[in-house]
Structures are given as structure tokens and as C-alpha cells.
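Every protein chain except one is present and positioned as in the full complex.
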Amino acid sequence: MNVFDMTINALHHALKDKKISSFEATGAMLARIESVEPQVHSFITVASEQALTAAGAADQRIASGDCGMLTGIPLAIKDIFLTEGIRTTCGSHILKNFMPPYSATSWEKLQERGAVLLGKLNQDEFAMGSSNESSAFGPCRNPWDTSRIPGGSSGGSAAAIAARQATATLGTDTGGSIRQPASHCGCVGLKPTYGRVSRYGVIAYASSLDQVGPLTRDVADCAVMLEAIAGHDPKDSTSVDTPVPDYSATLALGVKGIKIGLPKEYFIDGLDPDVQTSMQSAIETYRRLGAEFVDISLPHTDYAVATYYLIATAEASSNLARYDGVRFGHRSEQAEGLINMMTKTRSEGFGAEVKRRIMLGTYALSSGYYDAYYVKAQKVRTLIMNDFIRAFADVDVMLTPVAPTPAFKIGEKINDPLQMYLSDIFTIPVNLAGTCAISIPAGFSTDGLPIGLQLIGKPFGEVSILQAAYAFEQATEWHTRKAKI
Amino acid sequence: MKITIADVEHVARLARLELTDDEKNLFAGQMDAIIGYVEKIKELDTNGVMPTSHAVPMENAFREDEVRPSIGLEKALGNAPHRVGSFFKVPKVIE
Partner (left out) sequence: MNYQPVIGLEVHVQLKTDTKIFCGCSTQFGSEPNSQTCPVCLGLPGALPVLNKKVVEFAIKAGLSTNCSITPRSIFARKNYFYPDLPKGYQISQFEDPICQQGWLDIQVEGAELKRIGITRIHMEEDAGKLVHGDVSGLDDGSGVDLNRACTPLLEVVSEPDLRSSDEAVFYLKKLHQIVTWLGICDGNMEEGSFRCDANVSVMPIGSGTFGTRAEIKNVNSFKFVKQAIEYEIQRQIDLIEDGGTVVQETRLFDPNSGKTRSMRSKEEAHDYRYFPDPDLVPLVIGDDWVERTRQGLPELPEKRRLRFVTELGLPEYDAEVLTASRALAEYFEAGVEAYGNPKLVANWVMGEITRAINDSGTSIENCPVAPSQLADLLKMIDSGTISGKIAKTVFDGMWQSGKAPQAIVEEQGLVQVSDSTHIESIISEIMTANSGQVEEYRGGKEKVFGFFVGQVMKASRGKANPTVVNELLLKMLNG
């Protein structure tokens, strides 16, 4: 088996059994990256030298008997995570030469375990997007069909898994940005409960919605990654101080007797027929495995996208105010005087989608509109949260589609931002409610494009959704199919 | 049209963004469509509903008043577009 086809589990055993060294594995990964990149463009920065150095150090650790699950494993992470000494751009021109003086906590945790960083992954600029088309460094392409989007904003994180350019990756999810690309690229993607993983060192888009999560080839790998990154961080006031369960230990408990909710608002007419088929087939599979289905309602679902695009853009407009050309990042050469310098810097540095969201958010917070838009949206958010709390009284997890259609073509929706926003309908409510969800491979369209299913769990119910995901995965073969690239 | 060019200019100014005339037109149309869509939340009765600022109920995250090492001048100024001594240099405010 090629190194680049291995899961974390498989590669870990190969390293432990000295069948291969981390240096060799990393070298193989780097070669794979080089060969496939021209077609996929998953990476913004490939850090070959640093990766090989880290792999060498990992090999020494392994030789001394210290071989944890992630020691020597080559990973790549979204370019939204600060990595000390390695350029971090967040997919934006305004940070194209930014060299962070510190690293994100979630990356440090992986680094401490001896993981090797291959490079930084492509993404929509400042995580604003569902297609990776707004990256200042060029779009990322879906390895299953390179004329199509990989999804976004963590497009590179999902494409790198599908193209086998990294054993596992990290992404971020604010409105679906891990789950939707995972679905479009046929891999596993998990958005943990808000507060489960530290946001320190993650470039902020929408602070009350952003969450860090892993993208992997299978559910067992996902559990390994989550164990490593979850936990309280005193540097993040919004990180929660709850113990981290051993997610791997409980994976195989099965779903007999588990109550799975089917929110009727997510199974609408007009769902793509292939998505529809995959959902039906998945429901049958779960029934065979012993799960019970309960029809539930999340009545405020229809207002989720509107609520999200008010709250997220408002928070983003404030979070992006620090990009003013004073202390780091791009500074316009053209400007005269201070205000002009800031204005020109931002106008030159930000792309259209970012500008659009900054303006929307500024509008929603501005004098005269704050109550009608921002505060109102925060109240509707409460209603949406309450929908979930009520429904979870009757079910253990919920099952829904991830996206209304499989991956669309590059350029298809770029001129209609509202259409683009509406395609996040199934993933956004989870971020608003602050709870956890996972996307796993559940089928393919007639065109051979991956289709994922979403399992939504209760807050801090990652154990349950991982179990349910594992059971499904073990009973099906969707996750074993590989993109021909 | 609900969102006018003047609205776009006002908001752009608040956000320190400079737009070409074409951009202003484009954004005005797009923002109008988007705001028009998000207005649907006004249909909901939210009387007595508290706004949510945090998805998971948390309170009182503190640190102790203990000095931690600063990152040092080289790291602090390492990305400075324009540095003079240990200052970040910026153009004068033209009043």
C-alpha cells in the first residue's frame, strides 16, 4: 500500500513496527503533493524543509520508544492557523507575507505529539465562502472532478484528504466550512461543540461561531485527531473546561436502540435526487444496524441562513478591523496620510467576498440598524438553539443531508452570493446552536461525485456522533473509494 | 432599491474601504438582495426572547495578575511594514 493511502492508524502501526520511517513517509507525501498539486492546488505553502526536519526529530522519538498515535504522522493544516516560522496567509493577499511569531494552540498540541507539518492549506479568504473560489491564491479543485469546487471554506483541507496529500488535516467550521467540503470530497469532517477546541491562534472570522475540527479518511482517525486537539485553553476565554473523553475507546459500541431524529425541515422537496437516494439508503442502513428513527421538527430552520449572515458578518466586520497596515501584513504604497493608508491597504488587500461581508456586517451594527438586525438575529439564534434543545429531549443524534447538491462547477455560483449563501442551509444551524456535527461519506451521485451525510449531536456529544458515524462506516464501503488522481 | 449608493459609501467609509463606481453599483445590488433576504427574521415574534451572544453558557474566565514574558521586540516588530527604531511608523494624520 502506498504511504499516502494510509490512515493515521495504519501509518502509526507501520512507524511503530519500523516498517517505514517518518522521514520516508514525509518524503513520500511531499512527492505526492508535488505530483498532484498542479491539478488540485490544495496548498498555499508547502514547507518541505521544515517537514523533513520535523520528521527526522519524530524518528528519533520513535527510536527511543516514544511513538504516540500522531508521532511522525504527516499532517497539513488550513492556512487560518498561525504556525510560528511558517507563512500564514488565511487565503488573503493582505497577509501574503505574514510570518507569525506564535502558533495556534491546536497546532501546538499536535506538534507536541510529534506530528509533522507538510504545509498550509488553501481556503476561502478569511474563511468566508463555500467553494474555495475566493482564495487570493487561486481556487482549489475537487480531486473527484477538477472542474468542480472542493467546497469551502476549508477546501484545501478536504481536497488534500481526497487527493491523499496528507494523512489528516485540520480545518475550521463557522457555517459548515469543515462538513460541506468533507461531503463534497468524500472524507470525514467533524465540527466539535463550540468551546471544545481552543480558538487561540486561529484567525478569527466570526468569534461566536468559529470552531476548529479535523478532516480525516475515516472515523477512527477523526477520533484520534479530536482527542489530541480538544481541551481547555486558558488563553481562550471561550474554551470550556470539561474533561476530554477517550473518543477512540467507545467508537465501536454500535447504534442498537439509538434514537435518530430526522428533522423534517431538512428533507424538503427539491433536494437533489442523488442526495435524496443517499439519505434513504443511509436510513435503511441504520435501521438494519438497530437504530430507531424519530420524526422531529426544528421549526426555525428557515431563518438560520438569514440569522447567520447577520451575526457572522457583524462579528467579522469587527474582527477584520485589525488589518490596517500598521503593525503587520500588506501596507499600501500609494497612500497619502494615515486614513488614506488604512483605506487603500484594506481595499488593495481584501477580495470582493470579504469586502461584501465586512460591509454587510458594518451595516447590521450601524446606528439605526443595530436593534433591527444584529440584536434581532441574536434573538432568533436563541429560538434556533431552543429548537435543538427541545428536539434532543427525544433523540440521541440527528441525521440530515450536508449539502442540497453535490459539488457544483467552479464559477457556477460566484456571481450570485445569495445563492451561494443559501446552499449552507443544513450546516449553519449547528453553528448557531453551538453543538457538534460530523459529515461522513454516504454515497455518490450518478456523476461519481461524493455525497455526505451529517450526524448532529448534543453539545459535548461527540462520543455519540462518532459512535454512530463509525457504525455506519463499518457497515458500508463509501469511505474506501478513492478519487482517481 | 433599499440599499442605495449612498448607503454603500457610508458603510464603506466606516469600514475604511474604497470602492470604484462599478464596485459601488455591484455591491449596492448584491447587498440589497442579501439584506432583502435577511429581513425575513423580522417575521418572527421575539418578544421576551433573550439574545444569545455565546452558544455555550460560560462565565467568569479569568487569569491571575501575574507577569508573563513579553514576546520581545524582534517578534513584536517582525512583520512591521515600516519600522523606525522600536516604533511602528505610520504616516501623519492629515487634518
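In this document, chain identifiers A and B correspond to the written order of the chains, with residue numbering beginning at 1 in each.
In this text, contacts are C-beta pairs under 8 Å (C-beta built on N, C-alpha and C of every residue); 3 or more make two chains touch, one makes a residue touch a chain.
From a predicted model like this one, the values you see are computed outputs, not experimental measurements.
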Sole residue of A:Glu108, A:Asp324 or A:Asp424 that reaches the chain not shown, by the stated touch rule: A:Asp324
Touch residues of subunit B, complete complex, unshown partner: 13-14, 16, 53-54, 58-68, 70-73, 76-77, 84-93, 95
Positions on subunit A contacted by the hidden chain, ascending: 81-82, 88, 90, 95, 98, 100-102, 104, 199-204, 206-208, 234-238, 314-315, 317-318, 320-324, 326-328, 338-339, 342, 362, 365-367, 370, 374
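We take it that only the chains that are shown with their structure count from here on.
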Centre distance in Å when subunit A and subunit B are each reduced to the mean of their C-alpha atoms: 23
Contact footprint of subunit B on subunit A as seen in their complex: 97-99, 101-102, 193-195, 208-209, 234, 237-238, 240, 300, 302-303, 305-307, 309-310, 317, 321, 324-331, 335-344, 346-347, 350, 352, 355-356, 358-360, 362-363, 366, 372-373, 375-383, 385, 417-418, 421, 431-435, 459
Sites on subunit B touched by subunit A in the complex: 3, 7-8, 10-12, 14-19, 23, 27, 30-31, 33-35, 37-42, 44, 46, 49-56, 58, 61, 63, 71, 75-76, 78-82, 88, 90-94
